[in-house]
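Next up is a structure, given as structure tokens.
For this view, one protein chain was removed and the others were kept in their places.
What follows is chain A.
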Amino acid sequence: MKKRAWFPRAVAGGATLALGLTLTACGGDGASAGGDSGTIHVLVYGDSANKVEKAIVAEFNKTSKVKAVLDTVPGADYQQKLQTVINTKQAPDVFFNWGGGSIQPFVKAGLLLPLDDFIKKDPGLKDNFLSSVFNTAVVDGKSYGVPMRGTQPVLMFNNKKVLADAGVQPPQTWDELIAAVKKLKAKGVTPIALGGGDQWPTLMWFEYLYDRVAGPELFTKALGGDKSAWESEDSKKALSMLKELIDAGAFGTNFDSVKFTDGGSPQLLASGKAGFELMGSWEYSTQQDASPDFAKNDLGYTNFPTVAGGKGDAANVVGNTNNFYSVLKKTEHPEAVAEFLKLMYSDDFVKQQLAIGNLPTTTNTTKFLDTADNPDYLKYQFDLVDKAPSFQLSWDQAYPPSGITPIHQAVQQFFNGQVDADGFIKAMQALPTS
């Protein structure tokens, strides 16, 4: 009995050990992925827009000897996965990113290939894109990314019906906005819907007001490491104007319990419980999904109001400039990659992006706008972005990733009164800079 029992014990033990070893070995396998001869790996954020990327890769593979392979990482974990994989053997050759702070750590670590040589050979890689967008992926004077999806400027959306009922015109200036807020409040609606629970919708108010009051230079300076920019008179003025808006009851009292991401704040606007919402251009498609009738009939949109005496150009916009493809230095097929990137300004690419509701930022986009479902809205946006002297990338994407949470906390705390202007300035000065 005792002797025989050793056999199953040994088997069980051995099997466990083997299992453990295979588990630990998983990280080592599949290392050949990036190094295969004759393939380039393209890593993108996995979502419904992937069908265009798939089609582009298929088109590229028709003519190219070096084959492209599309790898997708689903959902919100993209940045985390990228960070862990980018300095390993499994790293892709080309990857999706948001430009700005999202690639800055990689540039610093010397992992990315400056695209200036590609651009020298084919100037179209730069000239065929709107410059305000292309510049988002320029770090330390070198280009590191080619725009590859759609632009998403932040617009001031409104409910036309609610505004008409209260006798309010979409505000052109800040003073008109304050007046509109008071009128809407008197009517018993929340003047402005705000998904404060998500924190980033709150941030949009800071981005626009700082731009209008101080111009884009203040933020550029601050991001570059000049922390005194946050203490400047302009910075304090922007904060006091925001405070005035909050104190006027513009956002109601429970905005921190409302989210955009669960459909809360768009529903406020669509159901007529709120008059305005400051949101990225995706508000339109969100409303089309959730409240199609409202999107068709009553959803209005304007640029952010101007501020009297402000230094910023009234045509400036903020938001997500675009997504970008960046290239790793260690790629074995730079020529093939350059060919692949050229597809990002092809007519085919533009048509396919428009078909899924993205607004590409190539100069040939205008040719195809009439073919889209909602040409007016797209033309409005394209004009806005095209004519904008400055397109400020969202602050939480302009800063390196370690700044995201502190920024979000600071804007939330300023809006709910937990910190005052000085507290906010201190929080922003504590951010890590390049």
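The working rule: contacts are C-beta pairs under 8 Å (C-beta built on N, C-alpha and C of every residue); 3 or more make two chains touch, one makes a residue touch a chain; residues count from 1.
Assume contacts and distances are computed from a predicted model.
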Record-based protein name (UniProt) of the chain missing from this complex, from "NADH dehydrogenase", "Xylobiose ABC transporter membrane protein", "Sulfur carrier protein TusA" or "Chemotaxis protein CheA": "Xylobiose ABC transporter membrane protein"
Residue of A:244, A:262, A:370 or A:383 in touch with the missing chain, whole complex considered: A:262
Omitted-chain contact residue, chosen from A:147, A:197 or A:310: A:197
Residues of chain A (touch criterion as defined above) contacting the omitted chain: 1-2, 5-6, 9-10, 12-13, 16-17, 20, 23-24, 80, 83-84, 86-87, 105-106, 109, 111, 196-197, 199, 252-259, 262, 264, 267-268, 273, 401-405, 409, 412-413, 416, 418-419
